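I have placed the structure first, in the form of structure tokens, so that the comments after it can refer back to it.
Just one protein chain is left out here, and the rest sit where they should.
Note that the chains take the letters A, B and C in the order they are written out, and that residue 1 is the start of every chain.
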Amino acid sequence: MKRQLPIIIIFILGVFMVFQYHIPHETSEFFYEFIALDWPPIIGMFALTLGIISLVRVSITRVRQRQDNWQYSIVTLVALTTIMAAGFIDTRGADAPPVRWMFDNMIIPVSSTMFSLLAFFIASAAYRAFRARSVLATILLVSAVIVMLRFFPLGPLTDPESELSRWILTVPNLAAKRAIIIGVGLGIVSTALKVVLGIERSFLGRD
Amino acid sequence: MFVVGVVWDLSADDIRGRNNVLMYEVLRTPKMEGPFPVDEVPADDPSYRIFASNAYGEAGWRFTSGEWDTVGQVPSGATSLENRGGKIRDSRDFIPDYVDFQYRVIAVTAEGGRASSPTTPPVHSRGHLFHLDRILHIGFPAVLYTVLILGFIGAAQRGRKLYIRPLAGIDAVDEAIGRATEMNRPILYVLGLGAADEIATIASFSILSRVAKKVAEHRTELLVPCYDAVVMSVAQETVKQAYLDAGRPDDYNEDIVYFVTQDQFPYVAAVNGTMLRRQTATNFYLGVFYAESLILAETGSLAGSIQISGTDRVTQIPFFVVACDYTLIGEELYAASAYLGREPKLLGTLKAQDWFKVCLLAVLGLGVVGAAFNVDWILAIFRMSL
Amino acid sequence: MDWGTLIATTIAAFITLAIFSFLYKDNPFYKFAEHMAVGLSAGYWVLILFHNVAIPNVYQRLMDGQWWYIFPTILGALMWTRFSRKASWISRYPLAFYIGIATGVAIPLEMRAKVIEQLNGTVGLIEYWRSPGALFLTSFNNTLILVGVVAGLVYFFFSKEHKGVTGVTAKFGIGVLMIGFGAAFGFTVMARISLLIQRVQFLFFDWLHWY
Partner (left out) sequence: MGMFERLMALDRRWVYLILGLAVMAGVKARIIIPIPISQEARRIHGFVDSLQAGDAIHLAMDYDPSVMAELQPMTLAFLKQCFEKRIRVVVSSLHQFGPALAAGALDTAVARHFERTGERIENGVDYVFLGYKPYPALIILGMGQNYRIPFPNDYYNVPLDDLPMMRDIKNYDDVKAVINISGTSATDWWISYGNGRYGIPLAIGVTGVMATDYYPYLQTGQIFGILGGLEGAAQYEMLVNTPGPAVEGMSVQMIAHAIIILFIIVGNVAYFARRKSLPQGSGSV
């Protein structure tokens, strides 16, 4: 009941969905359309609230126990309540003007700037860490520099028609990525198969 | 559901030749117009037919042979289109049973030129229970793969020895631990930003177990800063067990594995601080990594540590390769953990994957022969409409 | 420019600079901006889930008399048993429902897109040889791709030691992989710089109006 039944449910649904792909019958289409594709977003909505609830719980604990940097957890909680209040007062929800305002002027600057820090980190790493320390690292660096040179009008080397960087992208890069994609694909399928067959069950938690 | 796969060869001017094909249009005859309400269908016109059933409602449709319906357009480079339809009588995508359809494909060029293919032989529409092409091309390989996985996991569980080749990064582990002992400096092990149920993290746990055991034997200091609370508790168990196995349970203390914070950049800042202050001799980065891979590897290389990294996030591999001494690329991370941990599930999967790849290579070889020498029956295998 | 916009862009600019200050070192401004963003985005997510899922997909459907939507709702609500130590096993049911469907659809479709189609495409490369008007250079490149794919697959082959023919092939394979990683690296540089350019464009043009 605690463990066996969920695994049986996964098995039945998983096998059904695999067969459904191969047997396009009306009845199987009906189940596919009106249950398999219709219900999960609703379950997802509840599942996703878990993360938010635990964020609130962690923040509150931090403030209560006066852990390191507990003051910042207050900032998190205040921000959370403010935007939720703004969104729930207005019937437009996430599209309410104050919510859009906070999104445009507070969420966007933080997340886009946070990622732009990486420009500095990559420059610093280029200077201090990217070394041709082995044959493989050298191949990688040479290929990277050629690709980076595509911005410069350096004659035949970077000419758009016979560009060397384009050759790298569409020949060796394609081959490399295809080998990786096939591996990733087999990995995804094998994990999914193990889940459906009940071999892999760590996601159900321990007990 | 009605599905007709229309498959064609690329136009001589698509991608090659003058390279000016913009798209392909797929046409179908007889042209179907409708749906009309049943009482509006003229009784004396034979081109109209009424379809009715209890389950799907009723409607009238007009069929004009010799005229064409456009069933779809696809961009240049494509060589197939699925003409899909349903059995609901009054829906625009209705396709009745027992009608002969013919198709033709038109290549449209940038200059507005239209070149038509010959018309196909008629296709008879009829309900099928099985999608045969899918069963052959997808169902069959999937079943084969399942059998391989089950077989090898079973074999591994029964204790059969399954060979996995040694990996360079793994051989370096012992050496790197030895070096730290000599220099009397600590070892840093970073499990990455993944949750405890991600495969890369699980693989990292079994490598950590091996590293911790060696460390305990050498009596070197180990540091494991964690990003996720669940990962931390699993890592604690792993390290504790490893110290026990090494026969030095007294050397274990709760501060070896510790929680830092669950914010990406502050976490990295803290780990960087540890590297520089403690002058770690060896750094392991094994697990799921995102943008922080670069910052960690750079700082470690600055501090002069030996670095062993591995992740299945392909985008981060270049940074590890150029800044670390050894890198486990993608699946190598899983292989490394199977190699060290001998966990049947992982080992069996890896083996099955290898053998399935052998099958793929064999099929590929067959295809290449077929394509090179124009062997029709082989090429027919590769012409599929899924 | 009106006052409202000025205040808004000034706040955004202040936050931008606060994050940039992390480059010098970790500091309270950075921490403040970061924690604020965590709270705001979590709240925004709640609003999106409530107004874009709970209302249209659940509440309105139930109100319209589509009573059967009570089943997924109950199933979903069982997720919340996670917070009780005793009843948390109940949350496995909705999880099992979702995982069963998601993995079930994944098996054939991933097999198709990532394995079978890739194999098919590789054979297609060789078919090009015989097509009318085939260019020598393209044929050559296509053959190179085929060899690269095979070598790459051999490199990720764990059942055989990299010695002899396997060793040579695997060496070639890792070389091809490295060229691919190099290309990714080059593009990553562009990606990261792009983000910085946009922030500087924001500070100069939108905030300071310094064209």
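Quick note on the criterion: a residue touches a chain if its C-beta (ideal position, glycine included) is under 8 Å from a C-beta of that chain, and two chains touch if they have at least 3 such contacts.
As the structure is a prediction and not an experimental result, all values here were calculated from the model.
In the full complex, the chain left out of view touches A, B, C. The hidden chain makes contact, of the residues A:Leu55, A:Leu80, A:Ile181 or A:Val195, with A:Ile181.
Remark: the omitted chain is touched by one listed residue; of B:Ile106, B:Ala242, B:Ala269 or B:Val314 this is B:Val314. Only one residue in the set C:Leu78, C:Ile101, C:Ala151 or C:Ala170 touches the chain that does not appear here, and it is C:Ile101. When the missing chain is restored to the complex, the residue among C:Val38, C:Val53 or C:Val154 that touches it is C:Val53. Residue positions on chain C in contact with the hidden chain: 23-24, 41, 44-45, 48-49, 51-53, 55-57, 60-61, 98, 101-102, 105-106, 109-110, 112-114, 117-118, 120-121, 124-125, 145, 180, 183-184, 187-191, 193-201, 204, 210-211, in rising order. The set of chain B residues touching the chain not shown comprises 22-23, 72-82, 84, 91-93, 108, 110, 304, 314-315, 386.
What chain A contributes to its contact with the hidden chain is residues 21, 32-34, 36-38, 40-41, 44-45, 47-48, 92, 94-95, 99-100, 103-104, 107-108, 111-112, 114-116, 119-120, 122-124, 126-133, 141, 145, 148-149, 151-153, 160, 166, 169-170, 173-174, 177-178, 180-181.
Just so we're on the same page, only the chains that are shown with their structure count from here on.
Comparing chain pairs A-C and A-B by the number of C-beta pairs in contact, the larger count belongs to A-C. The distance from the centre of chain A to the centre of chain B, each centre being the mean of the chain's C-alpha atoms, comes to 14 Å.
Chain C has its Cα centroid 4 Å from the Cα centroid of chain A. For chain C, residues touching at least two other chains, in rising order: 22, 31, 34, 38, 107-108, 111, 115, 119, 122, 146, 149, 153, 156, 177-178, 181-182, 184-185, 188.
Annotation for chain B: residues touching 2 or more other chains are 134, 138-139, 142, 145, 265, 314, 318-319, 321-322, 330-331, 357, 360. Residue ranges on chain C touching chain A, taken from their complex, read 8-9, 11-13, 15-16, 19-20, 22-23, 31-55, 57-58, 69, 71-73, 75-80, 82-83, 88-89, 92-111, 113-115, 118-119, 121-122, 141, 144-149, 151-153, 155-156, 173-190, 192-193, 195-196, 198-199, 202. Across the complex, chain A meets chain C through its residues 2-3, 5-7, 9-18, 20-22, 36, 38-53, 55, 69, 72-73, 75-84, 87-88, 92-95, 99, 101-122, 126, 136-137, 139-148, 150, 165, 167-186, 188-189, 192-193, 195-196, 203-205, 207.
Those residues of chain A whose C-beta lies close enough to touch chain B in the complex are 18, 21-26, 29, 114-115, 117-118, 121-122, 124-125, 128-131, 133, 136-137, 140-141, 144, 180, 182-184, 186-187, 189-191, 193-194, 197, 199-200, 202-203.
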